[in-house]
Every structure is written in structure tokens, then in C-alpha cells.
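This part shows chain A:
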Amino acid sequence: MVIDVFLALGLVVLAWQALIGGSLFRGIVMFIVFGMVLTLAWAWLGSPDLAMAEAAIGAGVTGALIMIAYWRLRRINAVEPRDPSPARSRLALVIAVLATGLVGAIGLAAVSALTGDATAARVMNETLPDTGLGNPITGVLIVFRNLDTLLEVAVVLAAYIAARAALGRESADLPLPPAPDTPLLTPLVVTLAPLTMVVAIYLLKAGSQYPGGAFQASALLAALGVLLVLTGRVGPAAAANWLTRAGLVIGTLVFCLVGLGMLVIGAPLLAIPGIWAVYLIEAAMMISIGLTLVLLFAGAPGLSGKRS
Partner candidate 1 sequence: MTEWLLFWLPLAVVLVSALAGLGIFIAGEHRPILRVSLNLAAALAKVVLVGIMGLLVMAGQVPEFNFALLPGLDFKLRADSLSMLFAVLSAVLWLVTTIYAVAYLERARDRARFFGFFSLCVTATMGIAMAGNLLTFFIFYELLTLTTWPLVVHNGNRESFAGARSYLVHTLGASVFLLVGIIWLYQLTGGQDFIAGGYLGELGLDQYHSLRIVFWLLVIGFGVKAALFPLHAWLPRAMVAPAPVSALLHAVAVVKAGAFGLVRLVEDIYGFELVQTLGLDLPLLLLASFTIVYGSVLALFQTDIKKRLAYSTVSQVSYITLGVAIGGPIAAIGGMVHLVHQGLMKITLFFCAGIFANLLGVKKIDQLDGIGRRLPWTSLCFTIGALGMIGLPPVAGFVSKWYLGAGAVAVGREWVILVLLASTLLNAAYFLPLIKRIWLNEPARAWPAEIDASRLEVFGLVGATLATTGVAVGVGLFAGHPLSPLSWVTGIVTDYFP
Partner candidate 2 sequence: MSLLLDAFAALLLLIGAFFYLAGTVGLIRFPDALSRLHALTKADNIGLLSICAGSALMAGELRVALLLLLIWLMALFAATVSAHLIARRSLRDAEDSGADAGKSPS
């Protein structure tokens, strides 16, 4: 009960902030937080599977992408998003009042919202063993509702192209934070990189039975990539080579092709033939999402390795 009220209040405040927040930047931050809180609301409703999906796409990745894009835009300085004009804020105020009312209403309603027996969840628990998967989240993401996931990967791709379109080629010339010249970093990178790789693959593999999966693995890979960029081991390049581009689309492409391939052999569209296909798809997704995040961080169309 208390948590319900808190959640509802939090949503109200955040929605308000996101709308009337003085600067665009604060708006974005609030937006991301709003998404996170909403994720909590999902979890509270007893549907962790969807909460995960939402966390991954709605707030997490998308929010991060916006954040990075905004940050880059400011640096390019082609667009300095001004604070909204008074007229705009008045309008925003109207919207915010509306939003507040609605979200407040749902807060009241959510108190009585908890019905224990969720049908979809029950059916899923009955069906999951047939798939050979132990992790319901992976079951939902890759097997039962894989259309959602396929489209989510496409969302990431679209977001990336959109950000690329907004940033343009020149952004590759922007200085990144200079790599610190301390001797500690090299061993750090050399130690962490292989280890991170192994752990990411482990997360991917474990996703079929335990918490984990492509989204987490790609987050780890992205962290690795960011580390490499920050330490100057990998630098932005003005153009993407075909390998980079292939990496970006491989998640979507493999997913689609597996789905269509099933159609060709007479199975339902996007039916998953076995655990190996789950791994294949997740691996491809991991590469695409991780690469997308790194490229966005580097703010360049491509990457080039530097030996030092």
C-alpha cells in the first residue's frame, strides 16, 4: 500500500518535472528516471518479464541514447536547445496538470490493482519447461513474445541511425576526454578486457537458465568498449567499415532471418527451433546492442583500433 502511494507520487512528480523542467537537459534526466520508476511499477504488478523488457528498451537504452545524443548535440553546438519560451511553458503547464491528474488517479487505483492470478504468467509457467529454458525472462524475450524483442532490437538500430543522422560526420573530430597517461590504465585494460569478454559470454549463455541474457551481456560489452575508447585504445573513425555496419545490424538481421527461415521450412513465423537458436539470436543481439552503445559513446560513425 505504502509502496503504491510512493510509486504514484513519484510518477506524478517526475512527469511534472519532465514536462516543466526548466532545461531540456533536466527534462531528459527526469524522463529517464520516470522510465525507471515505471519499471518498478511493472515489477510491482507482478510481471517481471515485461519489466525487464521495458527497462531494457523504454527507459534504459532509449534514455541513454537520448542522453548521449543530447550531450553530443550540445558539444557540436549546432543546436543549443534553448529553454522553452514562456508560451511553451504555459502549454507544458497545461499538459503537466493534465498528466498529474491522470497519474494521481492511477495511484489511487493502483491500490486495488493487485490481482494475484495473472493469466499470461500462469500459461507461461506451464509452457516454459517445453522450451528447455529455465529463465522465464529469456523465454518471454526470445521464444514466446520474440516479436517484441525483434522490434526492440530494431528500435535500437533506428535510434542509432537517428542519432547518427543528427550528429553527422563532423562529430568524429570532436576531442574525447584525453586518455590519462598513467601507467595503471594499460594493465587495467589488458586485464579487464578479456575477462569482461568471457563474463559477457557467460551472461549470454546463462540467460537461458538464470538471470542474464543479451541485454545484460551487451551492457557489459558496451562498458568494455567505453573503457577502450576512454583509454585511447580504440578511437573514433570518420567512416564505418563494413564490419562495423554488419555488427550494427546483425542482431536484427539474424533474428529476422531465423524467423523467416522457420517460415520456409513450414513452422510458424518466428518459431524458435531450439536452444541453439536462442543462443544464436542472443549473441547477435549482444553484438549489435553493445556496438551501438559504444559507437554512440564515441560519437563517430566508425571505430579504429590503435596499438600503443
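Following the convention adopted for this analysis, contacts are C-beta pairs under 8 Å (C-beta built on N, C-alpha and C of every residue); 3 or more make two chains touch, one makes a residue touch a chain; residues count from 1.
Selection criteria: all candidates are chains of the complex that A comes from, given by their letters.
Bear in mind the structure is a predicted one, so any value in this text is a computation, not a measurement.
For chain A, the touching candidate in this complex is 2, chosen from 1 or 2. Interface residues of chain A facing candidate 2 in the complex, by the touch rule stated above, are 180, 182, 184-185, 188, 191-192, 195.
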